[in-house]
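With one protein chain held back, the other chains of the complex are shown just where they sit.
Chains here go by letter, A, B and C, matching the order in which they are written, and residues are numbered from 1 within each.
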């Protein structure tokens, strides 16, 4: 029952704020919004305490959801250590961001709607992570997509926001179509979608089918987690309120793809080809997105590309069998990227919405604490010890290296390393341009209120120490739990751990130095032709426009204007017209002259007479 | 008690009361009409709850001779296949009437009469188990609908109405020939012959003939659905029909076609059905994709929703001809779902049209800001239509795809791309109407939903979530009948010998 | 000398065709009507010829009725034609074409 409560509490908040929020006083809306998530966090924590042994799992089956023929799927929940971790991250970070939002959204007229959506998101995300079978997960998966749509387009009167929301939904749908087919394939071949029966079912599947299934499922992940080739929606998603970017488009929802692979690891672990695809896509995305972040001027979009890039790391981890590392990085990334976004939000709050880094600068003074928070987040992102990102990223790179040793491609490791360098450069650039470069704007910016500062402080703390505590101190509690959960044979004994760590730290430091050198004085660093190329996102959007969007629109227009009206309907009307013309012709035959009629009678007579005379019995 | 007969003819009884009311008392006219349809709804709810889910055969059967000399009987009954459609009809009709109350103010008496007669014809269509009785009701639907479109419709109503009726009549004309042929094959002597659906279902018909008869029935149903490329009457009818007409047309009338697939086409001509299932499936898939693409390019909201019906019903058709239990169950459920969600979409368009008198997307924009109560309702209905999990649409769509996947993964894969398209055009529509800067010319007229209008949507939204979250009551009731149907059809996988009387 | 039945039949057929030709070619309503009378009388000849050959009374009986009916038709027909003549001063049937289409 506790499991149900975890999911239902935020949904109750959604219902209350959604239905009656407009009539409630704002403080009450805030209390309902934050309180339900907090309660859910507490419930998750209490439930998680029951999971003493790695194989422990709490389940709750509510009712039979869909039953038709031999296929049955129930509305059931499942909490094991993986989902418990996710639930805690979702509710924990979620709670902080809810609190942050009280301050951030204080002036918005649609305050209650905002909190309703946010609560709906938390509830849906919890459904996603706690779903007891793939279909319930899919429900959550789609519902968070909906929330993403709603919150990106929260200020729907802005055309750009509405467009961005729609784009997010549609691009995600493309991935989801694959996901759905994967589910169908799985359901058809194994007859079950229950997570607790998946391991057995996976063993019985033919390798080809398994590869197909996992590839299709991964297609869903590329949509939701903004990987190549479906990443395009996430940068635009920055049209939404910044806390939303922090919660949904950095900390939680976009990691759903990673979670899904972790959740279905019994399947993916048996599908080597899929894993190599996952790793390759992850590495490629990581590098690709990082390079774009290098030239992006919009602070939030820098962070968005950074998120895409970091998600790429996580998929790389999944692909090279470093699933514990991947989930660990997921958790750490949730902390520091949320922090970065909240800091960016604080900047926007202070500057009344300016995000163009060309117009920012010199904020380190007035926004001291924000700058500090951003710096911590940036260092964590750059992978500088002892910040959180260091531990997780380093672990991934180690595994990538190890995979190369075991017959994998060394390119994965190199890409990861290169990305680490680029990451350090762009985040340094962002920090410098925003906080240290000569000021572009003088409007007495002021520090955010406590409701915003508090959550940032907590996240800063986590970004600072979370990695060390989770992976190192006191027997690395978090990482150990994950290691046991995935029960993957450790391949680390051959790893030259220390040298690798040294290299990756060096790369990070080198990147920061590069960033400082490049951007400390000058604002405009174009990077020449390469810069232009990157600024156009490697022409990916242009390619999509030219190859998919425009032709599709043309096709639609052609189908509607030519095929439909002139072709199909034209044929229908044409037939009707012909019959009508025949009617006109027959009127003309009816001349009105008796002698013509008599002639017709005679003609008929001759015909009938000849019939009777010629066709004798 | 002949419950089903009372159910079928109760609207006509209400219509007789309506005839006696002074035509100027519009509220009384609507009131009686609404009361009549609500009474039907209550009665159908009784049937729904007393329906035995474990029984595949017809229940609440009533059977008497009607025209003995021609072998025609009055034979009605309800099973798991007709039950959902009966419920759909009885739920939609009061809503349709309610939607008109306030927007149709002239010639109210005739309008209410048409709607009531229409309901009787629709219920009769879904509950008949005698082919002639079925055909009578089937054709009887056309006349009231013709007038609803033709008299209370838009500027091109005359064209749309005549196109609607001629197109659908053209399809069903050959069905009549096929029905009679089937009857003539059911026995050597007039006395032995029958129009009884159940008995005809056991009648083996030799192959070339069976294929022809299949074709005749299929044509009638395919036009009604409408299956691509026989759909062009639909956008015109929808665009021109008044809101209530569009709602009934989309929600219920189109289901007559898909219902016909399940009720008549499959059991009567199983071998031909197996043989032609690929053809119909391919047409269905073309419809899914084509309908989606064309919807996207529509500047007219109603035309957009109408074309989306082509797409959605393609999916229903695909499910019907997948011939697996989940697919057929899903198909049946999706008929209900489409009724709810597309009915809802048309109600929304109607609410907007009442205020702006425009159906052009260009005349809208930013409505959400002006009508904050309508916006979330519209969103929920849109989401239901694009089959978001948690709403009714998903359950049906998933079952159809699952069942189709079991027999032909390629079909399922193609059909699931319709999932993408529906998001494209529906969200496009939602954005153009609801979002963006306020572009409506006369802001003052964009008052939010009235209490009456809210009551249009409350039942629909309740159903959207109810079926989305807990579809068992529906699925359980249809399971036995669907299973029997699928088994009956698939048992003919091998050819059987021809029938000699 | 007996004239063979075929001669009567041929003659009556010839008369009948002549009548048809008259109906088709003449424009005066009266002449058209007389052509029809010619056809009727051709039929009468056939009847009589057959009656004579078959020694059956029905032939003569038929002729009797045909003559009767023809007389009635004359009455009706002339009345109509005269009415038209009064109204239009012509009995050319090609001028009678108000009704068509």
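Quick note on the criterion: contacts are C-beta pairs under 8 Å (C-beta built on N, C-alpha and C of every residue); 3 or more make two chains touch, one makes a residue touch a chain.
By definition in this document, contacts and distances are computed from a predicted model.
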item	value
UniProt protein name of the chain not shown, from "NADH-quinone oxidoreductase subunit N", "Amino acid/amide ABC transporter membrane protein 1 (HAAT family)", "Oligopeptide transport system permease protein OppC" or "Heme exporter protein D"	"NADH-quinone oxidoreductase subunit N"
Among shown chains, those touching the left-out chain	A, B, C
Touching the absent chain when the full complex is considered, from A:365, A:386, A:499 or A:592	A:592
Positions on chain A contacted by the hidden chain, ascending	579-580, 582-584, 586-587, 590, 592, 594, 596-598, 600-601, 603-605, 608-609, 611-613, 615-617
Absent chain, residues of chain B that touch it	23, 65-70, 107, 109-110, 132, 135-137, 139-140, 142-143, 146-147, 150-151, 158, 161-162, 165-166, 169-170, 173-174, 176-177, 180-181, 183-184, 190
For chain C, residues in touch with the removed chain	9, 16, 19, 23, 29, 32-33, 36, 39-40, 42-43, 46-47, 49-51, 53-54, 56, 58-59, 61-62, 65-66, 69, 72-73, 76-77, 79-81, 83-84, 87-88, 93, 96-101
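Everything below uses one rule, namely that only the chains that are shown with their structure count from here on.
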item	value
Overall pattern in which the protein chains touch one another (line/ring/star/complete/other)	line
Centroid spacing, where centroids are CA-atom means, of chain A and chain C in whole angstrom	96
Sites on chain C at which at least two other chains make contact	none
Residues on chain A engaged by chain B in the complex (per definition of touch)	18, 22, 63-71, 75, 135, 138-139, 141-143, 146, 149, 153, 156-159, 162-163, 166, 169-170, 173-174, 176-177, 180-181, 184-185, 187-188, 552-553, 555-557, 559-561, 563-564, 568-569, 572, 576
Chain B residues within the chain A interface of the complex	163, 166-167, 229, 231-233, 290, 293-294, 296-298, 324-326, 329-330, 366, 368-369, 372, 376, 383, 388-390, 394-395, 398-399, 401-403, 405-406, 409, 412-413, 416-417, 419-420, 423-424, 427-428, 431, 434-438, 469-472, 475-476, 479, 483
Complex contact set, residues of chain C against chain A	20, 23-25, 27, 32, 93-94, 96-101
